[in-house]
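Shown here is a partial selection of chains from the complex, left in place.
Going by the order they are written in, the chains are A, B and C; count residues from 1 in each one.
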Amino acid sequence: MSAEPSSVPTTSSPAAPRYGVWLVGARGSVATTAVAGCAAVAAGLHPPTGMVTETPDFAASGLPPLASLVFGGHDTVDCPLPKRAEHLAEGGVLPHGLPAAVHAELLAADREIRPGGPTLRDSDTGPTLRDSDTGPARTDDDWIDVFAADIRDFTDRHHLAGTVVVNVASTEPAPAAGALPPSSLYAAAALRAGCGYVNFTPSTGLHHPALAQLAAEAGVPYAGRDGKTGQTLLRSVLGPMFQQRALAVRAWSGTNLLGGGDGAALADPAAAAAKNAGKERVLADTLGAAPEGEVHIDDVPALGDWKTAWDHIAFDGFLGSRMILQTIWQGCDSALAAPLVLDLARLLLRAGQQGITGPLGELGFYFKDPVGDGPASLGEQYTELKRFAARLSDTARPTDEAGDSGAHR
Amino acid sequence: MSAEPSSVPTTSSPAAPRYGVWLVGARGSVATTAVAGCAAVAAGLHPPTGMVTETPDFAASGLPPLASLVFGGHDTVDCPLPKRAEHLAEGGVLPHGLPAAVHAELLAADREIRPGGPTLRDSDTGPTLRDSDTGPARTDDDWIDVFAADIRDFTDRHHLAGTVVVNVASTEPAPAAGALPPSSLYAAAALRAGCGYVNFTPSTGLHHPALAQLAAEAGVPYAGRDGKTGQTLLRSVLGPMFQQRALAVRAWSGTNLLGGGDGAALADPAAAAAKNAGKERVLADTLGAAPEGEVHIDDVPALGDWKTAWDHIAFDGFLGSRMILQTIWQGCDSALAAPLVLDLARLLLRAGQQGITGPLGELGFYFKDPVGDGPASLGEQYTELKRFAARLSDTARPTDEAGDSGAHR
Amino acid sequence: MSAEPSSVPTTSSPAAPRYGVWLVGARGSVATTAVAGCAAVAAGLHPPTGMVTETPDFAASGLPPLASLVFGGHDTVDCPLPKRAEHLAEGGVLPHGLPAAVHAELLAADREIRPGGPTLRDSDTGPTLRDSDTGPARTDDDWIDVFAADIRDFTDRHHLAGTVVVNVASTEPAPAAGALPPSSLYAAAALRAGCGYVNFTPSTGLHHPALAQLAAEAGVPYAGRDGKTGQTLLRSVLGPMFQQRALAVRAWSGTNLLGGGDGAALADPAAAAAKNAGKERVLADTLGAAPEGEVHIDDVPALGDWKTAWDHIAFDGFLGSRMILQTIWQGCDSALAAPLVLDLARLLLRAGQQGITGPLGELGFYFKDPVGDGPASLGEQYTELKRFAARLSDTARPTDEAGDSGAHR
């Protein structure tokens, strides 16, 4: 993060290139944690725990430094980032003192947040007006134009060498047939603005038939969807274990308790259905077939941003002996998601710079429901990720960094 | 398993070759389950759940069929295998009805069990007499000779195409300096008899300086030690998960509750120390450094052959957020170990047949403390195992099967 | 249990009185376990683990001996009790060998099972015909008459000194307005036959407005409803603990995994709703107010008759510190319920004999949703139960046992 990250440079392009991270849902817990954490790690206040791209295997990949990232985004709520960060500190998600320490960076990012459009709550009746316009209602295409213009403006004003759009908004319900859900409008806007796109949520995003052609022709890298942060992360290592040991999983049941906005959003059965589909896909892919068992997602406001996931796995051993594995995962979703969001932003920015476009199947490590046909086991996904890291380095594929200024042109 | 597996053939060698599995601790739970289970699966009474060598990746490896295995072994206790199997069925380890269904095979194996020598209890004062001999006490070398003769006699009488020795006896305390512990006497006997050797326990076995030269020159394959069946199996997939996600494990604590003979043996602090060393090694290898935390092994006779392992992992996420994963594994150790013992016996028999000798580092998948320098993560170990499976096939390295009858010549 | 429990005595009344236990759902897991277990304990094959009425506090209560109980009942399924018992033994619910050991008693009880009437599945459309009658459909009153006649016939043929009716059938969905659900027809039949009545399930039974007057005038003891066997048993001791320590429970969440018929029945949301109401009542009563949190009941056929219940309790301590208690209960519902069914049968038979009638609030110890206004904490309920035990003794209230032969006259 540069010394004055929020000031719009008045002179020509600075010596060191800077990069944009445009967050859809920019005032949510994950976005706030990502912005605050990026600043804190860049300043040396905290080690980069949880950031895979800061491990030695990525040192030669030419990733944008954390200090070079500039944040902006869309959101439909008003609470300023510094205030949101204070709330998170009170809930134990951010360390006490951190919001004050990175106040400037939070404020800078907050100034770059533009109002989002059709709200999630309205999505079932199709997009609605952003303001109390008295003119005719905007069409999907109108919205995409507005959003793309916001992104382009951000990129231009900051002379960014590239911008990536990352969806970290609350999960939206499965869309009605026909209308594009909000997440897809933002995804289309990313393409229209020539930016790479990451869908960290189970929402539709680019996974919409109406956007298939667009995505294929956009010439930008994209990845998703649904970040693998807790229960599914575990499942992606435990499923392979059972399969490799030829143990027969008979039933895999799970319950998630979570408060915060995510708990409330997922208490909506339609939203939960989208999320659970991803969880079950991991099991079916690693075990060969989906076992018995359900997954519950409960909204428990008392837990705040903390999440507890209990899994109960009934499996058969030799001669039909009945055995059981149970796991209890207690974590903070924002703290699990934010470093991965930073990882993905850097990887896509660099991919765009290196001319790598289209669906990035090599990033299956990060997702419940990855694009492409990669392996489902975390270990194999990690191997693919490291291979991708090597592919990003200049040695792997020399490019003219100055002449190819990245994703948004 | 042939129709009369235990009868000494009176005619010349049969058409299909048969192979010997010589179990040290042949009347224990693991051995009994392996013998009964091999017969049950060979007869189609149960699917081969838990046997990795019965999965498609091993179909072309030329492994000895289950029906071709002939069992014998050493033990210091007298309880006949059919009776032991009945006990295990009462405790829910074997399915009811199974001991009766495979009575002939249990009886056949029981007839091939020879009295073991120096008992575990006496080991701290050095080997003692097998019988109440009035003659001079036997030396280590005498014991090795006696055991090797037992193994050779078994192999010859059954016209076996090869024999592998597998240690599945109760864990012995860490040996006093000087004297060879019993497990090492059996291991040396395996070498002397020209047989492959597997140490499925944390006992010393071939890991003794006095045996190093012998092992190097024996021209047989060997593997070990300490089968990875429960808590450590989990650790070998969870450790890499934390490392790959750059999460900082701060403390990893565990408690094992188990009854049966194993519980009592491991209640001995010296035996537990041997076992725990293996568990901690897996963590140190996968995490980069050993975290805080202890491992307890409690003898709880009420649990019989069932084992419960609780693990509590405190780890840090982004910005130092404190998170916790807990796992509870409830399994039957014999049912977890027996199919792996069959796997290992088949793999070593085949390796011997193919002229593969020395330490088999590629079998790290099975062990807490593998020989050689292989990876510590289960996923990578599985990849190595599959590579080994391919290497065993005739296509990989054609041999004259008839002329090279394997490990014991 | 007498030597020939099922033979209809041809001579006059035997020296020792015998008592009837009429089970609604007589071929279910709970009923089968109760019948087999009563015989096994009476014969000294097993200690009376789980039977509170066999503890010293009940020794002077004059309860009918286990050997004096004669079983019969209604059911809509055909599987004979001995065969059902074999199934339970295969699933590990009954000890192997027990079905054979008590075969005579199972057969005797099976001969006394009469076809039930309107099946649970049909209940939403109101009662249907028992057989493919071509005559006019039976009214509720017709059904009650038929059932009551079955009970009276059983009581008379066996010269029983009293009979109690216990509902252990699968949970039925919440009834539609108007029609009496099947459980209420059986309950009404118990009253009409002059028998005590216990509702061990969450079904309606006597809790129906149409039966209130009848119950008040019947002059028989009754108790219920919904046996407290696992998760709710725990809640009834943990809830008071939090309340007594002035700790603030913020959220109490739970998931139940169970197979068997119960799992399938409770997968029906309507049936689950009935059950969950009872669980939540216990919390609200012991904590003062119902905390946040949901309860899930999942049908997991792989678990058979075994049940796992996970509870997660988030509570606040001093100065708002956040703490968590989790419990995992792994039990066999039939084995938990059956001894309580025997307890209740004996207590109600004795109560009837002593002239104690109406709702037995003192039996709240056994139920999630007890009749009357007793305490909700298990400890206080136990104190009440012991007081009731004292009240049942002849010393407490002398009666002419010969002249007052109990509930059914």
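By our rule, contacts are C-beta pairs under 8 Å (C-beta built on N, C-alpha and C of every residue); 3 or more make two chains touch, one makes a residue touch a chain.
In this text the structure is predicted, and so the values were computed from the model without any measurement.
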Overall copies of the shared sequence [whole complex; 3 in view]: 4
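Methods note: only the chains that are shown with their structure count from here on.
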Same vs different contact residues, subunit A with subunit B, by half of numbers used: same
Separation of mean Cα positions, subunit C and subunit A [Å, integer]: 52
Whole-Å separation of chain centres (CA-atom averages), subunit A against subunit B: 45
Contacts with 2+ other chains: residues of subunit C: 328
Of all residues in subunit A, those that touch subunit C in their complex: 250-251, 253, 255, 257, 292-294, 296, 298, 300-303, 308, 310, 312, 314, 324, 326, 328, 330
Partner subunit B, residues of subunit C touching it in the complex: 90, 92, 96, 328
Residue numbers on subunit B that touch subunit A, as the complex places them: 33, 36-37, 40, 46-52, 54-55, 92-95, 98, 233-234, 237-238, 240-241, 244-248, 316-321, 323-332, 335-336, 338-339, 365, 377-380, 382
